[in-house]
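Below are the structure tokens for one structure; questions will follow.
Removed from the display is one protein chain of the complex; every other protein chain stays in position.
Just so it is clear, A and B label the chains in written order, and each chain counts residues from 1 on its own.
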Amino acid sequence: MQRAGQRGGSQLCGTVARNGPFRQFRRELMGTVRHIIESQQFDREYLSTLFERAHAFSEQGKSRELAGFTMASLFYEPSTRTRFSFEAAMYRLGGNVITTENAREFSSLAKGESLEDTIRIISGYVDLIVMRHNEIGAAKRAAEISPVPIINGGDGAGQHPTQALLDLYTLFRKFNRLDGLRVAMVGDLRYGRTVRSLAYLLSKYDNVELIFVAPPVCQMHEDIKDFLSGKSVNWREESDLDAVLPHIDSVYMTRIQKERFHDQQEFKQANNAYRLTRENVSKMAQEAIILHPLPRVGEIDPAVDNDHRAMYFEQARNGLWIRMALIQQLLTGDRN
Amino acid sequence: MQRAGQRGGSQLCGTVARNGPFRQFRRELMGTVRHIIESQQFDREYLSTLFERAHAFSEQGKSRELAGFTMASLFYEPSTRTRFSFEAAMYRLGGNVITTENAREFSSLAKGESLEDTIRIISGYVDLIVMRHNEIGAAKRAAEISPVPIINGGDGAGQHPTQALLDLYTLFRKFNRLDGLRVAMVGDLRYGRTVRSLAYLLSKYDNVELIFVAPPVCQMHEDIKDFLSGKSVNWREESDLDAVLPHIDSVYMTRIQKERFHDQQEFKQANNAYRLTRENVSKMAQEAIILHPLPRVGEIDPAVDNDHRAMYFEQARNGLWIRMALIQQLLTGDRN
Partner (left out) sequence: MQRAGQRGGSQLCGTVARNGPFRQFRRELMGTVRHIIESQQFDREYLSTLFERAHAFSEQGKSRELAGFTMASLFYEPSTRTRFSFEAAMYRLGGNVITTENAREFSSLAKGESLEDTIRIISGYVDLIVMRHNEIGAAKRAAEISPVPIINGGDGAGQHPTQALLDLYTLFRKFNRLDGLRVAMVGDLRYGRTVRSLAYLLSKYDNVELIFVAPPVCQMHEDIKDFLSGKSVNWREESDLDAVLPHIDSVYMTRIQKERFHDQQEFKQANNAYRLTRENVSKMAQEAIILHPLPRVGEIDPAVDNDHRAMYFEQARNGLWIRMALIQQLLTGDRN
């Protein structure tokens, strides 16, 4: 596997030289991001610097840089996977964590305390808040009044920016570039926020090609397709996964949700058509990779796990390095 | 804002000089408090020393003094706010925390394990237990048999001493004295344990004046009024909040609970009568402050938050310094 090194970083930053002035520039750049709320807030330069840092953490594993800092995990709905990833990241930076999956209790006990009041109180206790909420826009509201950084760990059907960043990082880490990648997105493209965010982020890079493979009821929404066309991104829709697989750099699988289908026969058909097995995976290029935000159910046969192209567990692990890089940036700025 | 400095401390301690013997005295004094169970257990000397320490922590922010110490948060009912405050305090002292909001499970699983057995087991694992329980007197029972310090984080309708201490500390921190303060307590004075405890603690100081403003069904209970009269504390009841506001040093607001009222029209009336807005707050003295144990619902208009007299979020934050001071005292005694 190729990895994003310093070369990758400077490549992404275009013509900016990696010398003194560049470092100064990066410092200012990273310093301007005070909260992590939505995928739209990042530009190529920020992403490049972030990936460099994530890569450094993946080599270093642990640090003591944030000893004495405390993070609050404020989860209004449980998401153990996401919470664990953030908390492990904080501990690997030397910090501490206070945590609840029960944050709704704040308002129930209060019979109506506002999110803003809750954030004002918690932000008096800790240095950073990671929050997950069931309502779209909750993280943004929190960020507007919080004196400490807010990271959006998912707000309902809205954004889950750190997932989008780790997806993009996994591609970059493999190919050492993002320009020119051909990515197939498969499964539930309509309701899955990960594919929407990834498509958005990839649109920042040159000559990217996106192929959408979904059952009719789960097609990518018009808003994203219009956006991509406006940015001159090369995209198209296909229905035959097997025909697509040999010609891409990465296939991004997602779980098709049974409940989207009225006709269960139709669901079964769609689900089987969009399933990776050892057979169709063998037709992929040797350098291609398989991604999945997880959890998966039937859409990737466990027999594929041992294939060198299966990268979804490493992708989950990459979330650790991305989250370490984000937390470190928010709490220390760029001090290197 | 004025702050409690060393002068404040020695002032509260009356004629005791801040020299060697005084330090010795304080060491012994603080050493005698082994558990934090109820407001009644503190005298002026203890409070004075505690506030000095809390103030030092508020300037210092963090410490590594309790590295290697572990606290258990044993919550029989969830109270994320209180739990977070204690846990953030422990982490800021360099210690660690094991935590449950599910402590009831101990006894359910056991189909009847006693609180005493639970405490005996947990106290074998950790250095300090913060507990919240739904039954009055639970913390006291725990303290009677625990070999490690117990802090009462609220026992049903009973005590919540650390809330009372942070309320008192916030007044002291602002005025650098407690003698002679005029405090209006507003809202649910009958069932709210915070106002009862604060009235009790203020009775230890000279020339304090308390004004109780509550709807008829929520009036302060006779027991506290008798107690205050016995201590010659100057108290009275008023019904017109606007008439009271211009003549006090602090207004302590509490949430009026809808369910106390049979007649919902009556509730609405009471709730509107006892509500702080920019208009009536503007009549308060410039140096006066607004307190609230939080959560608030409608009794303080959010438009008041930006007024310099609004001190309730800072009050919540003061809980951090008070809890750091309490934990440090319990685990180390006075070593300074």
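Just so we're on the same page, a contact is a pair of C-beta atoms (placed from the backbone, for glycine too) under 8 Å apart; a residue touches a chain by one contact, two chains touch by 3 or more.
In this text the structure is predicted, and so the values were computed from the model without any measurement.
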item	value
Of B:68, B:216 or B:230, the one touching the omitted chain in the full complex	B:68
Candidate in contact with the missing chain, chosen from B:121, B:157, B:243 or B:303	B:121
Interface with the unshown chain - residue positions in chain B	68, 70, 72, 96, 98-100, 102-103, 105-107, 109-114, 116-117, 120-122, 124-126
Chain A residues touching the omitted chain (full complex)	62, 64, 78-81, 83-85, 87-88, 91-92, 94, 96-97, 99, 101, 255, 258, 294-297, 302, 313-314, 316-317, 320
